[in-house]
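With one protein chain removed, the remaining protein chains of the complex are shown where they sit.
Labels A and B are assigned to the chains in the order they are written; within every chain, residues are numbered from 1.
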Amino acid sequence: MQTQPSNQLEAPENLTAGGGSLQPDTIARGVFLVAALAVVGTLFWMAFVVARDAMPAISKFGLGFLVNSTWDPVVEEFGGLTFVFGTIASSAIAMLLAVPVGLGIAIFLTEDFLPEWILTPIAFMVELLAAIPSVVYGLWGIFVMIPIVRAVETFLNQTLGWIQIGGKSIFGVPYGPGLLTAGVLLAIMILPTIASISRDVLKAIPRSLRNGSLALGATRWETIFRVLLPAASSGVVGACILGLGRALGETMAVTMVIGNTPQIDTSIFAPAYTIAALLANEFAEANTAVHIGALFFAALLLFVITLLVNIVAELIVRRVSLERN
Amino acid sequence: MTTSLRPEQPVSDDLTSPLEPGRALFTTSMTTLSVVFTFFAIIPLFSVLIYVLIQGFTSLSPDIFTKLPAPAGTPGGGFGNAIQGTLLMVGIAALISVPFGVLSGIFLSEYARDDRGIIEVIRFGVNVLAGVPSIVIGVFAYGVVVLSTKTFSAYAGGFALAILMLPIIVRTTEEALKLVPWELRLGSLGLGADRFNTTARVIVPAALPGIITGVMLAVSRAAGETAPLLFTALFSQYWIDKVGQPTASLAVLIFNYATTPYADLQRKAWGASLLLLILVLAISIISRYVFRRRF
Partner (left out) sequence: MSSEQLQADQVPTKAVTAYKVRNMAFFYGTKKALDNISVDLPAKSVTAIIGPSGCGKSTFIKALNRIAEAETKVRIDGQIELFGQNIYDPKVNITRLRRRVGMVFQRPNPFPMTIYDNITYGPRVFGFKGNYDEIVETSLRRAALWNEVKDKVKTSALGLSGGQQQRLCIARSLAVNPDVLLMDEPCSALDPIATLRIEELIETLRDQFTIIIVTHNMQQAGRVSQNTLFFNTDESRIGQLVENGPTKEIFFSPKDKRTEDYISGRFG
């Protein structure tokens, strides 16, 4: 192969010519970067807008908003306590159900219980649960789940209705739409998040740890509980917190089955109300400045809560993946 | 309750005796429990699919696509305007989110080597944005568009859906680009092409099927979203004649009709759910095939 001499002579010039700042490459990189920063900037823009429009309500109600349980647009008195309660209570029920079930699924789909050909479709089906639109879950919840839950509630009320807090039953009068229904539906919806991320974390544990434990004479489940889960704990916690973030902000399905009653009741069957459901039901109809401001205040509250939850989850999951690499 | 570590029995007796009852019980019960749990998780999926399929199928007819909703209590009619509205708003959302999302995805994938710090920050931001509740995105769009234009509109709905689609497009684009073999980049750079040309002429075309799948995935998720539309696009009983007015959508229709007492409207809600589910599931399956992971 013969190289043309002129090429060799030109090469050094070409090499130094790339130093200018307005090269196409530099401009392109700038465009990509600006787009990316714009995406992230949306978060700050969102925080700014929601906080700005909440200001009238913030200055009027202050932190008292959080402890006031009256929400009355007619007299323009707004407090968010019942909604905060409903949001936390429904998510707590969801977590109580979804964490063990999700973790169980993650383990079942990781630890060689099933042959590959049946495992993959099952894992995919669990992930498909995340693709079903929230409003379809709500529709299903109203017509399919509520009758079932009502039957379960009646049974629980008859058998465990005597368990009380402050003289009022935890398993009170069966309603149908209420905290329990919302919690169960939320659990189904956050299940794929918890199961899939936990499964990723478990899969990333080196085979050698499993073998080390099995070779000592431990059974598979002893290995799972004593070695794998402790090793995966922070990743699993991260997965659960991500699930919690979803549950706290989930709107449509909850709005359709929680009963939308701003109250704090001891019974887990009682109707309740969440921040997200409040926004869904009242935003379009609010017409006074104070009412709209109060709704923005509630939205800000939800935004801040979910933001904190998601940041914590993201940091945990990230630390786990960094440790692995 | 062993007190000695070396089993006392002869080897053959020891090896052939069963697991200690406590350990055996633990193993059996945990296996049973996880089978039951997995079963529990699959039941709702099938239940939703079966109900939507059966209930939705009986309500499907050509009228659904071509007619307006009939007044409550009178049978017949369709929800062509809701299909039209969903298409319009998802289209607006795609116009806004695709350029930003794809460009960001390219930055995250192709410039990851020399901009590590900023890449980490952006990826973090994108993940956090993905976790913002869709209702809050609706509130944001209300504050930005509805309050300033003083009307509910398809613009406001499209804007809200765009923000919802952004993180999905960024992540799928990044993933699609990363699936392009590294040798292709080396090959192009080795021929003397700069990075922009390598990216634009070689890498992005190679990743295009994946990028398009990602956009479709984002579109299908946006089409099923209700919360951000409730008080941005609101709803409408009529065909769209201009973009700056309240607009119907399939998702909001399901919500509105599901909560009415009229069986006929409830049937329409199932029908609309069926349309959405077909869209969402088909694209999820395609995306799974393309990416071999979930988003």
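As a working rule, a residue touches a chain if its C-beta (ideal position, glycine included) is under 8 Å from a C-beta of that chain, and two chains touch if they have at least 3 such contacts.
As the structure is a computational prediction, the values presented were derived from the model and not from experiment.
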Discussion item. For a quick check of understanding: of B:18, B:71 or B:192, which residue touches the chain that isn't displayed?
Written reply: B:18
Worksheet item: Among A:209, A:289 or A:308, which one is in touch with the chain left out?
Response: A:209
Worksheet item: Touching the missing chain, which residues of chain A?
Response: 112, 206-219, 222, 226-227, 230-231
Discussion item. Which parts of chain B face the unshown chain closely enough to count as touching?
Written reply: 1-3, 5-7, 10-12, 14-20, 22-23
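In the analysis below, only the chains that are shown with their structure count from here on.
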Response to the item:
Taking each chain's centre as the mean of its CA atoms, chain A sits from chain B at a distance in Å of 14
Discussion item. For the complex, give me every residue of chain B touching chain A.
Written reply: 19, 23, 26-27, 30-31, 33-35, 37-38, 40-42, 44-45, 47-48, 51-52, 55, 99-101, 103-104, 106-108, 110-111, 115, 118, 121-122, 124-129, 131-140, 142-144, 147, 152, 163, 166-167, 170, 194-197, 199-200, 220-221, 224-227, 230-231, 234, 251, 254-255, 258-259, 266, 269-270, 273, 276-277, 280-281, 284, 288, 294
Fill in: chain B-touching residues of chain A, taken from the complex the two chains share
18, 23-25, 27-29, 31-33, 35-40, 42-43, 45-46, 49-50, 52-53, 100-102, 104-105, 107-109, 113, 122, 124-140, 142-144, 188, 191, 195-196, 219-222, 224, 242, 245-246, 248-252, 255-256, 276, 279-280, 283-284, 295-296, 299, 302-303, 306-307, 309-311, 313-314, 318
